[in-house]
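Notes follow the structure.
Only one protein chain is missing from this complex, and each of the others stays in its spot.
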């Protein structure tokens, strides 16, 4: 079963770090308080929507492999030559 | 400072119950895995948006006070009368 | 060292010290371990002959119900002990005359967390002082005395008839013996009410509040047990002016007085001031429940959970209501979300080795009771004695009670079906995980994140930090290891239950469920802390579940299912035996203790009639045990059978008297 687009929870308890959110069917979760909207208090109802950001993933992966290539180009192409000693 | 509309995190570690999400500036949070999209894995980037649902709050509060009124009407209006004994 | 008989009390139990004063020292050292109300009062005396060469004796006992409102009243108690020593059997005897030389009464003040001490020299003076948690002495103030007085009263009220609270040499006096005493109690309770949260609360309460604590529990119990709520109501009327939440107690008092309309109005008004108070919501909820208005009640219970999601009692109430409504899925899911609290038990003294224990016993009352000696009636089949359920305490006991209620309504098979429809089962979990592992995880990463699994199957999961790894659920204190006839419950192992050696039946019988269907052993559910099971490798790259409509089962709840399985298995065997012997017209024999255990088992599983029969069978044997009488007393009382209630009450009172409870 696919997850819904958005979850609805009631704020049950609020601390500096974590909040307890209560959902339907006795669902209880710990949720980081810092993600809640500024006005949220005990008893508030919040909607939470989580989506995958495929575009950002692609961008990040591209940057990573570009960096790998740069490293390889810079440091992995040639072995140092023996110095040519003039006697 | 007001919270932004949406937060972006990278999934760092995934367990059956909780996931570790990593944000900018070494921000680290524990997040309920059940709220993540079905395809999310370690390394996925997710956007999280949390909004207060004022409408649902009003609806809930209205229902609560209606219930209170019903209870009061049903059980709190009259004291039982002494039975009228016919001798 | 031999204790001469002429040094003993006539009627009072006592323990003789090995080293003089060690009981006081031990109590002082233990003070900082008292978290709540503290243990009963300690009364220590030094007995002496006054003769040179005879060693003084240190003797102590525990006592509750003594008026601890002033040094004079405590000194009076110690003085009363001087007349309590055994008289010389012959007046002209040359045996030494023992007297109480001095005494020290210790009474824990749970509000200020100090020990009140009264030293009495006989003859001589009275010296009262306070010992704090670091063992330092202080002056006692009038406020301290009041707090001490109330602390002592609460212990007397709450500990005296608590069957789980046993203490050697514990003397129980009636704490309040006059209307005047009652008035003083009420006045003191009013003065200290705002501090009530400091004395702690029931084990099922996470955070003591001004209305959920031992003080309020003591008040409600004292007046509730005697059905005289008027005084309590008067008290709460005054208090709710400052504390709107007190309305929940006031409302309950009025309901106890059959003043329902008034109670409803009080709740409605208070609700406007404190709509977030779960105690208030519960008071309203209980009322509606008593009227059968479950739909309304469940809404309030849900609201209470929202207000206090960290409290066990809010989830418990909601679960109960889902059972009332027949919503068993929701009941199980709600039960699964109950927070479990470590069970600490009552504050206790440290037990010391003693030179002698003296427990005087009188024939007069003893003639009604059986001999207090161990006989074969005190033996029982190991299978009965090792049932894990009696070991449950606190929140686990209460959660188990919900589970047994559930099973008594829908039956074992239906319960298992419900369970597997709401919780992820072991096999599903493993298959799901296995697939993810194969798809996403490179070879080397398999053992790189998650616990280190050794070849021998043990798991070394290292230390984790708070923010990174969720700590495992606390090990349910009080649930013993479950052994099913010596065989460990294996995860994923589904097997027809076969009784073998060690079961209570000597002849192998099939285990028949209530409908004649064979009873299935429960499959293990996939729990939150399955990460550390040796058969599942935890992997960082594992995908999340796609069962979004199913929940992970808490480990403690899984354990309770196994406890329930044990109870049901034994019960089923027992009933099958009874039926079998009946059809054979053979007498079914059990020892007194076995009948007692079976009675408890029947009660746990809500089989009242069979439990009653079992307790009645207890009485056929001359076993010294008060429990059957107490249980039968409760049952007859509920049935309205006055005659039998009184008969059993008399016997229960006799047992209490033999255990140093003095009724006035």
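Order as written gives the chain letters A, B and C; numbering starts at 1 within each chain.
Operating definition for what follows: a residue touches a chain if its C-beta (ideal position, glycine included) is under 8 Å from a C-beta of that chain, and two chains touch if they have at least 3 such contacts.
The structure presented is a predicted model; accordingly, all values stated were derived computationally and were not measured.
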item: Option from C:82, C:102 or C:206 whose C-beta touches the chain left out; value: C:206
item: Contact partner of the left-out chain, one of C:112, C:216 or C:284; value: C:112
item: Those residues of chain A which, in the complete complex, touch the missing chain; value: 13-20, 28, 30, 33-34, 36, 38-42, 63-64, 67-68, 70-72, 75-80
item: Hidden partner interface residues of chain B, rising order; value: 1-3, 10, 12-13, 20, 22, 25-28, 42-43
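In the analysis below, only the chains that are shown with their structure count from here on.
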item: Whole-Å separation of chain centres (CA-atom averages), chain A against chain B; value: 23
item: Chain B-chain C separation of Cα centroids, rounded to whole Å; value: 34
item: Two or more partner chains touched - positions in chain C; value: 546, 548
item: Of all residues in chain B, the ones touching two or more other chains; value: 18, 30, 34, 36, 38-40
